[in-house]
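A single protein chain has been omitted; all remaining protein chains appear in their positions.
Let's look at chain A:
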Amino acid sequence: SSCVFCLSYPLGMTAAGLRCRKSIYQWMTQIQKSNSKLVTQHYLGKTIENRTMYYLQISQPSDKTKKIIWMDCGIHAREWISPAFCQWFVKEILQNYKSDPRISRFLKNLDLYILPVLNIDGYIYSWEKDRLWRKNRSPHMNGTCYGTDLNRNFNSSWGSIGVSYNCSSEIFCGSGPESEPETRAMAQFIERKKSDILCYLTIHSYGQYILTPYGSTTKPPSNSEELVGDKNFGPLKIIAKGTGTDDNAVPILDLQMHVAKKASAALMGKYGTRYEVGSTSLILYSNSGSSRDWAHMIGIPFSYTFELRDKGSHGFVLPPDQIQPTCEETMLAVTTIIDYIDQKYFPGGAVMLTSGSLGLSLCLSVVLTWTVS
């Protein structure tokens, strides 16, 4: 019911001022209780300060094996609109899955895994001590310096560019790739499930961007394989770079851009908010070790970072009256992406996936793309 969401940070907080940590844990428990057929809460791991990280799995009961959409929020502590969006997203799905034909369609084929706050320690610290804290709370140098930037800590060209090796920096990449328990817990889980994960979404603020890989280059790392789509038919696949002269291959990064532009247009349709779309290295700044780059490198085809409102007038401290509009418009973008993936991988409604039917649908949509562009 909507009264659970008072629409102040974090969602679920009452005027009496529940501590944010209790609030999000309580909310998750309550969500699972009131939607037990659809939602289960799962243990992901422990933070450096020994708090438990949970993710929610939204899964329509079915005898089909489903593919997975993963979304995480709260990697950076001060980006409060991010966990708020994850909560809003879950609420919207659970409220509308029976009545909204798009949601009920994609839930037939896709499970949604939502991690409302990865960096719990940092998030609590930003509530209690320092509103603009960014990193986690791992101690360094005998407890004289705290925090690794979790979004520089993943194993994607770790430590190469756009980072600091100094703990006192906001972009300190840690003592090594996946040095932080939060990073490790998430990476190990995603690694295990990667063959089923079609889409990796990570929610941040601010700036109003939908960012595609990579942070350090516009091309995939030179030692990796290439993920390609197929112009005519056939599923997305990984091929060794430079091998094969398949004229039908469409680089996945191009498909990603195409989908991101659709998402941005859908978002803008709600309140006119403009989001820029492109690779981090081109439209933002260079970085390495981001979760989005890592997810793409291990083979997850659609991997995006969202940077939500605004563009700097309020920055991390978004006014309360912008929470709901931000969540509403972002919802449209995310469901556009999920829709696209659902229709590409599972065309023709609740039909068993076969390479022939997939190929026909892919062929039609990609032909449309090429003629329109």
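Rule of thumb we're sticking to: a residue touches a chain if its C-beta (ideal position, glycine included) is under 8 Å from a C-beta of that chain, and two chains touch if they have at least 3 such contacts; residues count from 1.
What we mean here is this: contacts and distances are computed from a predicted model.
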"NTF2 domain-containing protein", "Latexin", "DELLA protein" or "Kv channel-interacting protein 4" - which is the UniProt name of the missing chain: "Latexin"
Candidates A:200, A:294, A:316 or A:340 - the one touching the absent chain: A:316
Among A:48, A:68, A:171 or A:300, residue touching the chain not depicted: A:171
Hidden partner chain, residues of chain A it touches: 8-9, 127, 130-132, 134, 149, 164, 168-171, 207, 285, 312, 314-320, 322
